[in-house]
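Data first, discussion second: the structure below is written as structure tokens.
As you look at this complex, bear in mind that one protein chain is not there, while each of the others sits in place.
A and B are the chain letters, set down in written order, and residue numbers restart from 1 in every chain.
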Amino acid sequence: MSEIKKDLVIIGGGPAGLAAAVSAAGEGVKDILIIERDIRLGGILNQCIHNGFGLHTFKEELTGPEYADRYIDMVRKEQIPYMLDTMVIDLSFDEKTGEKTVTAMNKTEGLFYVRARAVILAMGCRERPRGALNIPGFRPSGIYSAGTAQYYTNMEGKLPGKKVVILGSGDIGLIMARRMTYEGAKVLCVAELQPYSGGLKRNIVQCLDDFGIPLLLSHTVVDIKGKRRVEGVTIAEVDENKKPIPGTEVFYECDTLLLSCGLIPENELTDKLGAKMNPVTGGAFVNDSLETDIPGVYACGNVLHVHDLVDYVSGEAAAAGKNAADFLLGRNVQENDGSVINIKTENGVRYSVPSVVRPAQMPDTLTIRFRVGNEYRDKNLSVYLDGKQLMKLPKRIMAPGEMEQIILVKSKVGEIISGSEGKEHELIIRVEDKE
Amino acid sequence: METRELTCIRCPIGCHITVELENGEVKSITGNSCPRGEEYAASEVTHPVRTVTSLVRVNGGVRPVVSVKTAGDVPKEKMMDAVGALKSVTVDAPVSIGDIIAKDIAGTGADVVATSNVAKK
Partner (left out) sequence: MKDVTIIGAGVVGCAIARELSRYDLDVAVFEKEADVCEGTSKANSGIVHSGYDAKPGTLKARFNVEGNRLIHDLSKELDFPFKENGSLILALEEEGRKGIEELLERGIKNGVPGLRIVEKEELKRMEPNVSKNAVCALFAPTGGIVCPFNMTIAFAENAADNGVSFIFDAVTGIEKLEDEKGETFYRVASENGSVDTRTVVNAAGVYADVFHNMVCEKKIHITPVKGQYCLMDKTAGSYVKHTLFQLPTKSGKGILVTPTVHGNLMYGPTADEAEDPEDTSTTAEGLDTVLSKASLSVENLPRKTITSFAGLRAREDGRDFIVGEAQDAPGFFDAAGIESPGLTAAPAIGTYLAGLIAEKLNASEKKDFNPVRKGIPSIALASDEERAELIKKDPLYAKVVCRCELVTEGEIRDAIQRTLGATTVDGVKRRTRAGMGRCQTGFCLARTIPILAELLGKSTGEIEKSGHGSYYIDGEIKDTL
């Protein structure tokens, strides 16, 4: 079996991997390899042919393939090597040498090992399948996750069905309601278990309202009919405990059920590596450098936590690329007295990325991203460091579908912790009522 | 007097805005909580437009379809006309991002351009 050495291996050539590679190369890393399992770079963006990407990054509105192409161009200009149609099947770490081994295979090289000094995890995420939702009924064909239907339609030009019900109002589901309508299918309704939509407002208006497709909040699919192909689904209203309310069942005759009920970071390799995982995000725990608890292994994009906007993925990935470059080139090695700030999220805030900040290493400003677990209107978002209030941000609205962020300023952090005892500090992020 | 209800999409708050119209002219806009909402509502009730994204068949390409978009805005009521007009359009590979696929689609004045690259098989 062949063996190659690389300074930096980036697993995944989607938006996160590409932005990380471009950033690392720009920061001076010479010996990079991107490993992509698909036959083209760009990841899921290739099938996201709708527009709305890039307003933050490029200050213009692009479609998914156009956005990906901008980064693919940068990768080509930097002459960063990449392998396509190549699957990473194992990832391990040698504690003594610090070396990481990436085991991969493809049709031309067979099975091979890459010994890497640093690795950036950028494998993205997958959709929650029907089974995980415990929807009772038959198991016929015609039940697809929204992304699978998107692949058929946008990449293959095939319709996965003609009369469609969508469960879950995540953005892919909303987008697919419009896409399938455009391609000649009839979308009957979108049912959402929660009392609010998990998708962006813009998508509700432009993908559902524009076409008169009803959004049924607090509704779910309680039965699937059809032994061979879907013949229909039964939708019922749910109560506060998400239990179907008897007597509210309505049967929809359809041949297709699309599911858009959440995304799960794809962390099989991270698990094999043995990195510490965050059960809330499904991604690894990372510090201010987006580094996992395995030194020299970074994570970014949807494999770390699910984002709503690709622009944020690119930003996060660029940071991971820069941090990997610092690690490889021995930069930003600060005197460390072992001080850490543990971030605690509570009272409506579900998690944060990163979850640990080293005050000596953190950049001058550090973006901390998080999500809330419910819809909150007219609340304060409060941040405390060692008991002292650092921020109080009035928020008109916060919702689970919209990622939130705060910017931590190094100088301000320094002021507070220099006056605190001990090396362990605590930063709390929480939702509070307005006085 | 005609009233129209709409959800503002300018930010995640999603204000429910009510617009009162008389003979096609905006008389009042209520429910918005910022000037951007007023601006959105005014244009959405008088002249709503969208960018349309869809697919066109490709001959001899590595993929059977290429993604496309309208290079300019299309009146909202013409969206389905625009995609319908693309049904009869077929292009030959290779196709590159930005290639004009169809001009003045469905009489909207907007051209349709490719948004992905499809190489020759």
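Please note the rule applied: a residue touches a chain if its C-beta (ideal position, glycine included) is under 8 Å from a C-beta of that chain, and two chains touch if they have at least 3 such contacts.
Predicted model only: the values in this text are computed from it and were never measured.
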>> Going by the contact rule already stated, which one of A:E156, A:D293 or A:E375 would touch the omitted chain in the full complex?
In response: A:E156
> So which of A:F58, A:F138, A:Y196 or A:F211 would be touching the chain we can't see?
Replying inline: A:F138
> Looking at A:I4, A:L55, A:I89 or A:V250, which residue reaches the missing chain?
Replying inline: A:I89
>> From the list B:P12, B:P48 or B:G84, pick the residue that touches the absent chain.
In response: B:G84
>> What does the interface between chain B and the hidden chain look like in terms of residue numbers?
In response: 55, 65, 80, 83-84, 86-87
>> Touching residues of chain A against the unshown chain: what are they?
In response: 1, 37, 85, 87, 89, 103, 105-111, 126-127, 129-132, 134, 136-142, 144-145, 147-148, 151-153, 156-162, 183-185, 222-224, 227-229, 244, 255-256, 266, 268, 271
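We take it that only the chains that are shown with their structure count from here on.
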>> For chain A versus chain B, what separation do you get between their C-alpha means, in angstrom?
In response: 27
> For chain A, which residues count as touching chain B in their complex?
Replying inline: 46, 49-51, 61-63, 65-66, 69, 153-157, 182-183, 200-202, 204-206, 209-210, 396-397, 399, 402
> For chain B, which residues are in contact with chain A within the complex?
Replying inline: 6-9, 11-14, 33, 50-55, 57, 63-65, 67, 69, 76, 79-80, 83, 97, 115-117
